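Omission of a single protein chain aside, the complex is shown with its protein chains in their original locations.
Every chain is named by a letter (A, B and C) in the order it is written, and numbering of its residues begins at 1.
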Amino acid sequence: MIHCPDRQGILATVTEFLNKNNGNIINLDQHVDRVEKIFYMRVEWELKDFAIPSEKIGEYFDTLIGSKLEMNWKLYFSEDIPRMAIFVSKMSHCLFDILSRYTAGEWDVKIPVIVSNHETMRPVAERFGIAFEYIPVTADNKAEQEAAELALLKKHKIDFVVLARYMQILSKDFVSHYPNKIINIHHSFLPAFAGAKPYHAAHARGVKLIGATSHYVTSDLDAGPIIEQGVTQCSHVDTIKSLIRKGRDLEKIVLSNAVFKHLQRKVLVYNNRTVVFN
Amino acid sequence: MIHCPDRQGILATVTEFLNKNNGNIINLDQHVDRVEKIFYMRVEWELKDFAIPSEKIGEYFDTLIGSKLEMNWKLYFSEDIPRMAIFVSKMSHCLFDILSRYTAGEWDVKIPVIVSNHETMRPVAERFGIAFEYIPVTADNKAEQEAAELALLKKHKIDFVVLARYMQILSKDFVSHYPNKIINIHHSFLPAFAGAKPYHAAHARGVKLIGATSHYVTSDLDAGPIIEQGVTQCSHVDTIKSLIRKGRDLEKIVLSNAVFKHLQRKVLVYNNRTVVFN
Amino acid sequence: MIHCPDRQGILATVTEFLNKNNGNIINLDQHVDRVEKIFYMRVEWELKDFAIPSEKIGEYFDTLIGSKLEMNWKLYFSEDIPRMAIFVSKMSHCLFDILSRYTAGEWDVKIPVIVSNHETMRPVAERFGIAFEYIPVTADNKAEQEAAELALLKKHKIDFVVLARYMQILSKDFVSHYPNKIINIHHSFLPAFAGAKPYHAAHARGVKLIGATSHYVTSDLDAGPIIEQGVTQCSHVDTIKSLIRKGRDLEKIVLSNAVFKHLQRKVLVYNNRTVVFN
Partner (left out) sequence: MIHCPDRQGILATVTEFLNKNNGNIINLDQHVDRVEKIFYMRVEWELKDFAIPSEKIGEYFDTLIGSKLEMNWKLYFSEDIPRMAIFVSKMSHCLFDILSRYTAGEWDVKIPVIVSNHETMRPVAERFGIAFEYIPVTADNKAEQEAAELALLKKHKIDFVVLARYMQILSKDFVSHYPNKIINIHHSFLPAFAGAKPYHAAHARGVKLIGATSHYVTSDLDAGPIIEQGVTQCSHVDTIKSLIRKGRDLEKIVLSNAVFKHLQRKVLVYNNRTVVFN
């Protein structure tokens, strides 16, 4: 995945580099932001027959192309399985949705640990054979507990974190360790009803659609780059309770879709917005 | 249409009244807000064979039922065709959508006049044979011009007003003459991006869905009771221009649906929210 | 729940009956099919203070109203928790979705048994502590095996059956034991692509939307009354594999929504169509 200042010939340069070295392109997607003049690209090629050995690709690419064109680029190998941690509080719907996909082998991911500020979901974690760590957080112990969490993530070699309705606000410091690597689900169509109790707010406002938004967590609460959004119809018949019920289905599907796109390395962040390749 | 404090037996009382007087119910819809303890009801019956003459129905109903049960009620006759005025600025998409439905006879409505603060849409009005009144509004002449508009609405016996992308804010005084009788289309999924330039705001925020909201105009800008909302998907590929283009289709359909529901007298307003009967 | 030939005064008669006997109506929904001249109604009232004892309500209602008006009616008590069996083959997504709602207490239901023609899902059933019965079906042993299944359902006092991607066609005889009580999910927007391999058919046809349909099973395969449908966008980029992946999310949500409506006794079947009350 590449993004860099747009100029003529970038695409030709990159595809020629792959072509000359016998790299068969499986997938290529590019996007140019004409206003900001940024070029974004995602290209996937076969390593079989590729002239440059895997461990040297980064170096060669950077020397021959990347640094010349001022590129920000990242190289991923599809055989590297990312390691994900789940943070959860008391609600089970997103957790179950993720674990059922995990168990069914839908996703190429490893989930070594589930972290929670409540014991409620321990039986679920055990049922799926995943380590469960209870780390209660209060206003007083937040700094230490986050340190414990970071140590845990390090120990489990976690690549990214999914907040599956984790009802705690992470500190700026915590977030800075995983930039664009913490995925949250907000139970509203952001930026409407940011913050707590969005279904109550939606009900009071009498909206006819409710939504859910999955985004990367930044230090600015509920304002990080949006990965995926969904909506569903509602009406005057809906009570707060039925909005919450409808919302659960949205939340779990929207979050899981966002995680899936992240896992496929299809999401690129720039200027607090995402490019989500196809 | 009725709303009143909820208590046991309201439904039985009303249906018995109709039944005893030989009124065949064509349509009945009711809703109880258990939190606010309000009963809402819409009932439609045939006047043929109805024992009470049309001009006396209101009096009888109020004496026998309405005042006893503290009802707010309204009686409409389906042969009364409402009279609607359209306010428009320079954009044509909502106007064309309304006029094409009008011309095709989709709606039971009369449109005697189109009002605008620009001359741009005059040819469209003329093409459809509808009077066009040019009433330019500035900060200085707003009070007089609104007085002129109110006089015009009175002259044309207008029942309700549709703001088909009318880019002027109506004064509280103007709005107070048509409570829950001015329908606006806001080019965003309210309450996200209230105010001006919502597509620019949506683009800057990087949302994955854009919306449109039709609501009754109240003195509080963009905060009136919502009648109808719609959304459509967008992505990083969308420019502000393409968001605006996609938005136009949403706006015209959402506004026309809201107008249609209003015309069928299916919208009841209470506590700044709507009950939209089926 | 009631359906009967439409005539004047049915609604007044029923609501008066409840009102006079001190039954506070919590929910009432009615629909008249003007073409077929059928009246449909669902009414929910509180038993506390109701003058007629629970075990006599049916008799009284039938004598005083039901038989006079040629009604088909059914009486349910909300404290009666229905008993549901799940039939499944090898795919887990619908099963997991149902079990996660069950475990979370989202639904008022008991699930005493899961039946399968494969052993694949046994670990999932065990993980959730539900009995799992392996009943393999071949062309040769179908009659006996269905007899065994029926015995099992009887033993567990099953009220209705959910086919959570059960890849076997049930015989007419089997279906006749549970009329409008077997809920299936078809992985297509019926009636398009009825039968096997709908995603392959959708891909070959180049559709831009794929769907899923939940319906009651009748003797006519994939033609039973539809309870719920959903769609999601697709494009030329989608392979059969990605259509199947997108389809899984649709299927599980559509099936669970259908089951939820059935559990709330909001679905009434007539003339191979459903009335799904709000």
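A few notes on this one:
FYI, a contact is a pair of C-beta atoms (placed from the backbone, for glycine too) under 8 Å apart; a residue touches a chain by one contact, two chains touch by 3 or more.
Just so it is clear, the structure is predicted and the values come from calculations on it, not from any experiment.
Residue in contact with the omitted chain (choice from C:9, C:23, C:66 or C:225): C:225. Residue B:103 is the one among B:63, B:78 or B:103 that touches the chain not shown.
The missing chain, though absent from the display, is touched by one residue of C:74, C:155 or C:273; that residue is C:273. What chain B contributes to its contact with the hidden chain is residues 92-93, 96-97, 100-101, 103-104, 106, 124, 127-128, 237, 245, 248-249, 253, 256-257, 278.
For chain C, the residues in touch with the chain missing from this view are 31, 33-35, 40, 189-193, 205-209, 211, 225-231, 235-237, 239, 272-276.
Although one chain is not displayed, chain A still touches it through residues 8-9, 11-12, 15-16, 18-19, 22, 24-28, 30, 32, 233, 278.
Here, only the chains that are shown with their structure count from here on.
A separation of 41 Å divides the Cα centre of chain A from that of chain B.
Along chain C, residues 278 each make contact with two or more other chains.
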